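Have a look at this one before I ask anything.
Apart from one protein chain that is not included, each protein chain of the complex appears where it belongs.
On to chain A.
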Amino acid sequence: MTLTLYLPRDTAALALGAEAVALRIEQEASRRGIGLNLVRTGSRGMVWLEPLLEVSREGVRTGFGPLEEDDVGLLFENDFTDHPKALGAIGDIPFFARQTRLTFARCGVIDPLDLDAYRAHGGLSGLARAQAMTPMEIVEEIIQSGLRGRGGAGFPAGIKWRTTLETNAPSKVIVANADEGDSGTFADRMLMEGDPFALLEGMTIAGRAVGADRGFIYLRSEYTNANRILKDAINVFSDHVLTDIGFSIELRLGAGAYVCGEETALLNSLEGKRGTVRPKPPLPAIAGFLGRPTVVNNVLTLAAVPHILADGAPGYAAHGTVRSRGTVAVQIGGNVRYGGLFETGFGISLGELVTDIGGGTATGRPIKAVQLGGPLGAYFPPALFDTRLDYEECTAAGGLLGHAGIVVHDDSADMARLARFAMEFCAVESCGTCTPCRIGAVRGIETIDRMIAGDPQAAPLLADLCEVMREGSLCALGGFAPYPVESALKHFPADFNGHRTAAE
């Protein structure tokens, strides 16, 4: 009899010691003469439980974690039942039970490179349906689903696709934006490591919908594990699925520039140029990669597509709020007790996510603020925790939803230091095209330093500077950097009063 065990090879699991656990499992099995089938999956997204080992009991997956190598012996001893690290059925863990897993349904469940398992869990049925539809019907289906871009701006995916479909050209391109540069976000990575075929299937459907023959995945170079898994997944998918579909998929690596997540900078980078932002128009949907009509979508936008096609638009649109339909993959990180990925319908409140689901801070201290939407997102104090995750509502609350990353800070956080960091980040990552961003960010650092030092003239200067950056920047790097700065200042003015010392 073979023993089948499931252990993630997601980067977070690896970072917390999964390889050492895997090695011990193999040693223990061979020592006991047990045949072992160790399936390496993606992560369930409950990062505080990683490395999380699973075993299937009468069709129910039960878990053990967070495991250390020295826990392994007893697992074998007790035949994977009683154990101090036993968690019971995965589906009953509250963090997991409360989710609506559509995009991440297979993540952590199957071997990411096993196409048969992918199929057995509903994969490729969306593509099969799309192949029986006309391009316009597919586009209509996406419009009906209400799917909006998950990369930050929330632009309706179907509308973008329609633009490209209606543009005549001999060759069109699909680009999956896998640059995932926002701090506090890792959902794209998890999906690519745990269920890469979902992305590839989504790209293929998008290709059919708009008439594209080429697909590129632009992956940030920091994601070395995702790179390995995607490479293998593309080979399998090309050999078994794309054989008689006129669509190819190529993987390309970024080179450490945050701004290359911006779609036009990304296209310049793909073409082999410096990753500077292009003015719009032309829209990439009309003239993008090498001048060809190009759909640029975030990984999660594309990965949501197979499910929408398989289950139909109404089912997807039934989740969420009136204008933010479907599910959002929330990433809870920073100083949080139960951190990880939580997929749920739009409309859940910030407070429920961080205090209830996230369990408050890891340090056990009170929450001071959370940053929502990456390094260019606003800080929200607990007073705003009734804000619901919905594109319009987050904007109305003075912030942005972005890629739905939430970073929790406890009461030891120095908001002036974080505001300064936002300006520093902007200065480091600016592509240099516009003065308000390139120079303004440097001035921003100096001005915040002056505030911290107690200069009363600095505050109005900072306000002016933020105004100039907001109004005079070509893209959201310079344009949104004022969000974290001004929200920190607005909600935590005392931190800027000079009684704290600035680090660095």
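Rule of thumb we're sticking to: contacts are C-beta pairs under 8 Å (C-beta built on N, C-alpha and C of every residue); 3 or more make two chains touch, one makes a residue touch a chain; residues count from 1.
To be clear about the criterion, contacts and distances are computed from a predicted model.
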Report the protein name recorded by UniProt for the chain absent from the figure; options are "NADH-quinone oxidoreductase", "Formate dehydrogenase gamma subunit", "(2Fe-2S)-binding protein" or "Assimilatory nitrite reductase (NAD(P)H) small subunit". "Formate dehydrogenase gamma subunit"
Out of A:W161, A:F186 or A:F492, which touches the unshown chain? A:F186
Which residue of A:F104, A:Y258 or A:F346 touches the chain not shown here: A:Y258
Contacting the left-out chain: of A:E50, A:E393 or A:D495, that is A:E50
Just to verify: which one of A:A12, A:I25 or A:L489 makes contact with the chain not shown? A:A12
Absent chain, residues of chain A that touch it: 11-12, 14-16, 47-48, 50, 180-186, 189, 221-225, 252-258, 269-275, 289-290, 331-336, 339-341, 362, 371, 375, 405, 407-410, 413, 417-418, 421, 425, 428-429, 503-504
